[in-house]
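To start, I am sharing the structure in question, which I have written as structure tokens.
Omission of a single protein chain aside, the complex is shown with its protein chains in their original locations.
Chain lettering (A, B and C) follows the sequence in which the chains are written, and residue indices restart at 1 in each chain.
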Amino acid sequence: MTPAPRFTGDLAHLPTHGFGHRSLTWWGIIGFMLIEGGFFALTIAAYFYLMSQEHSWPPPPFRPPNLIAGTLFTLVILLSELPNTVIKRAAEQGRLREVRKLMLVMVGIGLVLLVIRGFEFNSLNVLWYDNAYGSIVWALLVLHTTHILTDWGDTVVLGGLMHTRHGIEARRFIDVSENSLYWRFVWLAWLPIYFLIYWLPRLA
Amino acid sequence: HGRQVMLGAAGRDGSMFANLWLVFLIVTLVFYALVLIGLVWAILRRREGGEPATRTGLLVWVGVISVTLAGLSIASWLVDRNMNRAPFTGLTVEITGHQWWWDVRYTSADPSQTLRTSNQLHLPAGMPVRVILKSADVIHSFWIPNISGKQDLIPGRTNDIVITPEKVGLYRSQCAEYCGLEHAHMAFDVTVEPLADFEKWWAQGLLPARAPVTPLQKAGYAYVTTRECSTCHNIAGTPATGQVAPDLTHLASRLSLGAGTYPMNSGHLAAWVADPQSAKPGNKMPVIGLEPDQLNAVVSYLESLK
Amino acid sequence: MTELDPDLARDGPELTGVELDRRLTAAWRRQPGLIGWLSTTDHKEIGKRYIVTAFVFLALAGVLGLVMRAQLARPESGLITADRYNQIFTMHGTTMMFLFAVPVMEAMAIYVIPLMLGTRNMTFARLNAFSYWMYLFGGTMLWVAFVLNTGPDAGWFSYTPLSGPEYAPGKRVDIWAQMITFTEVSGLAAAVVMATTILKQRAPGMTLAKMPIFAWSMLVVALMIIFALPAVALDSGMLLSDRLVGTHFFNPYEGGDALLWQHLFWFFGHPEVYIIFLPATGFISELVATFSRRPVFAYPAVVVSLCATGLLAFGLWVHHMFATGLPRLGFAFYTAASLTVSIPTGVQIFCWIATIWLGRPQFRVPMLWVIGFIVTFVIGGLTGVMLASVPLDLQLHDTYFVVAHFHYVLIGGAVFPLLGAVTYWFPKATGRMMSEALGKLSFAVTFVGFHLTFFPMHITGMMGMPRRVYTYPAGMGWGTLNMISSIGAAILAFGVLLFVINIILSFRAGRVAGANPWEAAGLEWATTSPPPVYNFPHLPAVASRTPLWDEGEGLPVTTGLRVDDRELLSVTIIDAIPSVREPSPKPTIWPLLSAIAIGVTFVWSIFTPWALVFGLVPSAIALTIWFWPKNPDVPPEPEID
Partner (left out) sequence: MRHLAPLIALLWAAPAAAHGGHGDGIGWTLDASVTVPLLLTAVLYAIGIGRLLARAGRGRGALVRGAWLYAAGWLVLAGALVSPLHEAGERSFTFHMIEHELLMLPAALLLVAARPGPALLWGLPRPLRQLFGSAARLPFWRRLCEPITATAIQAVIIWAWHMPGPFDLALDHEGWHVVQHLCFVFGALLFWWSMLNRTTETLAAVCLFATSMIGGALGALMALSASPWYSAYAAMGMTPFGLSPAEDQQLAGLIMWIPGGLFHLCAALWFLGRWLTRKEGRDVVAAE
């Protein structure tokens, strides 16, 4: 025979969603950003390791990658933070129309970035099977492209979702907000990679 | 027994290892005893009575561990700064690891004095030897437990280790890094001998192979130096000049066959030549398919290569 | 109790007891039948599946161990060929490390942690299910390949270039590397679920500083997995691309480096050992406390030690590489740094012994495993001290001494505590006690068998026997010792078999256990055995580290979660102040279907890289449907008065 429970508190007044660190989704995204960040950091470490085993970088006869496509990509991805910030704020304030519109803009930007990325692969002046330098440069670029691609896919699906009746649910706004957070991670991770691929071979 | 043991102390590093080992063994045994005493006491103690000063105990324990670890680090450092540091005497051996045999070159400033052999090492007692380690394929590890610790042979890199054998004797070395199918059969014999004997051995090693004497040997010579064997194997002073397989110039003077796999005798030699793939599966020597009389001749010739 | 409002949607004084059970069960149960079984998101079901699967892999890898011992019992034994032996030891190591040791610890935690924390399910319940399926598929792929004679044969750490395209043609190593990908995806998903559950779903009042030590150990382990596993995933990814698309990461003749593999592998591999060992120390802390009838001595010291071990693990990878020709200048640094790990471990050992000292120990079966653990593990730890010293390691490395060392650490240090923990939580999961007599017998036989198997290996190693040799010549003096080890292995296997028999018998006819058969202090003992599908009728609230001892029967509870829908409580991460009522996802088949789509893609990609492109479509579709919100079939949020 169990005694009657001793009630000490009531949770009914608690909200059913919260933004930022109050949201479980946020913690999940942070977890995955740590994992992905670990991937980037280790790939970068491998890049430095291979570089430290060579006398000159890039090893002759290879030339450093051409700057135009990569720099253009960097500019566009940096600019994309503007609509991204606006979306995040709009989502946190529940402004559905703005979110809908800007998600389309982000999908467009993602497409543009993927096209420029295609040119980037073409401007590396080395192929992945040429030597280890080529392999690691391609690895960095492929790894980052995967992130662009997955976040773009996520944006497409979420953007579509926002146009359905599920768009009005509070949790969708959390998803949009976390999607924006993830996009920040994607472009932040790009900056050191941009430096490594395009500038370090010119400096070293 | 005892040809491949760590506490054999037949070399400079080996002796230092034995001493350091003893230090670590005693210290760890003391700590193990402390833990066991603590555990037994904790279980058996009578429960009445005051609480001991456990918190202080923890601090003391951490202090004791830390001081001991510092001591062990220093002991370890004192040994490793002396390891591998014997004064250079000019004797250099270059060893290249292959799947699954050892190519050995005693180098000399005078190229005509450079001696190539395989799967054996002769070392002068009491003299530091610099061993240069390379690999032709995968990672192997060079290790003569009685004499010193290991050093890996890594493709694309050159490692080196200085070993100083001290006690005259016969030792064994075995590859210590897993290197594929026949990793278990990648060993070699190490003969540590007085300097004079060593020099004699070197001088003999430089001589070309003995000429065949009996008709059977001559038939074998004819086969070995003109047919498949000669494309891979080298026999100095004969037309057989292949470089990709073990050197056979003084094959019969070695103690073992197939990189430490079998003792050297005519039975094993015959079995090897007849079907190397069942003697040591996966090695790079193809099955030639000799007729019985050819086999006899080849074995007879190889046996004469003292 | 007066008449109930049928629409009452929250638990509370008005809604409790049988009626509450009925409504919560309706909200939390899954569909019956096969589809329901495949769709479940209940952490208890997933945890049990995980545990059973991991033990199956243990048995398989154990059989391989026995085959190896049979081969090595005599010199020049021709029982199995070199090729088969090399596959067998690779499979033994790979299975034990990747498919048994790490998953089983996660599995135990998946079952126990939500109960310990006082919550109804884990966060991201579907991801949890997905993690299990990926693990199952990866392990199955590896074993199917092995049965088809395509088992990997390059050792469990697959050193390049032996595992590279030139020296390992065929698909064997690809299978190994792709199995790594499966277990990485699975392990990382489980780690995120674990970390977020521990950080966000504790009972109100269970601050981090009041959390059970096992939860602490799993938090540290989850974070370690998050930091360490990407290294091996990247490494195996590079290996696969070297093998399949012609990159040169590990090819020294094209600017790559064979040692890069080892650096990345051990950057993962060293923490891996602690990923296995730390949950075991968590078990020990729980068991020692329960059976000494007092809280673990010096909780802060134990927790700091756990964290210290986890943190230090990331700086020590090179001590697996002393013989590779690293700069000799570093040797003293590496020795000193490697030795520092013994400080936190020493602290934990002290605290456990002090707990026994200060408490009133009861020698039930789990406690015997604890004592077996201390007696055994400390030997492994001390041989680890020897191996940390560079001059000693250069001799002992890659010999049977090392084999002995890591079996002492992994079996003595992790499997013994695991078996103790299984005995301990068995009544919670099944409602029945395991047999004490059979338990004592299996402990004794396992303990003796273990030491008989592995102690002689120290000496075999000192006598110069390298590891990973499929045979050895007579006349080396290794024969007798190897024979003893082989006999010991048979006894050890018999001991484990007794344990399994005990489980089966007790599952059918064990003594019925109450909610708290060991009179333990943790929240997992506050609910019935086995727990209801929703774990707790009312979420418990805690005010101390040992709630059941301090509150007795009258554990305080909170109210207010919905009973007509799945709802969990989120708290603040440090102080565990309730902050959000989070909806919890319903069971669905889509994690399984996603795992199938992704798994097929992975396996296919061994044969053509285009599989990654073709497989993207079904995988993306499955994931999209998984995440697509469903029609709400529950009424919207009820009013709060």
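Note that in this section contacts are C-beta pairs under 8 Å (C-beta built on N, C-alpha and C of every residue); 3 or more make two chains touch, one makes a residue touch a chain.
Source: prediction; values computed, not measured.
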item: Residue, one of C:Ala168, C:Ile198, C:Ala332 or C:Leu410, that touches the chain absent here; value: C:Ala332
item: Selected residue (touches chain absent from view) among B:Asp80, B:Asp103, B:Asp152 or B:Asp247; value: B:Asp80
item: Residues from chain C at the interface with the omitted partner, ascending; value: 204-205, 207-210, 263, 299-301, 303-304, 307-308, 311-312, 314-315, 326-334, 336-337, 340, 541-544, 556, 558, 574-578
item: Chain not shown, touching residues in chain A; value: 8-11, 41, 45, 48-49, 52-53, 55, 200, 203-204
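FYI, only the chains that are shown with their structure count from here on.
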item: Pair of chains joined by more contacts [C-beta pairs], A-C or B-C; value: B-C
item: Length of the line joining the C-alpha centres of chain A and chain B, rounded to whole Å; value: 52
item: Centroid spacing, where centroids are CA-atom means, of chain B and chain C in whole angstrom; value: 39
item: Where chain C touches two or more other chains at once, by residue number; value: 257
item: Two or more partner chains touched - positions in chain A; value: none
item: Touching residues (chain side chain C, partner chain A) in the complex; value: 10, 12-13, 16, 123-124, 127, 188, 191-192, 195-196, 199-200, 204, 226-227, 229-231, 233-234, 238, 241-242, 245-249, 251, 254-257, 260, 263-264, 267, 537-539, 541, 553-561, 567, 569-570, 573, 578-583, 620, 624, 627-629, 637, 640
item: Residue ranges of chain C in contact with chain B within the complex; value: 81-83, 86, 153-155, 159, 161-162, 166-167, 252-253, 257-259, 297-298, 301, 323-325, 328, 331-332, 335-336, 339-340, 342-343, 346-347, 349-351, 353-354, 356-358, 360-361, 371, 374-375, 378-379, 382-383, 385-386, 389-399, 462-464, 466-473, 475-477
item: Residues of chain A that touch chain C when the two form their complex; value: 2-18, 21-24, 27-28, 31-32, 34-35, 38-39, 42-43, 46, 49-50, 53-54, 59, 128-136, 138-139, 153, 157, 161, 166, 169, 171-172
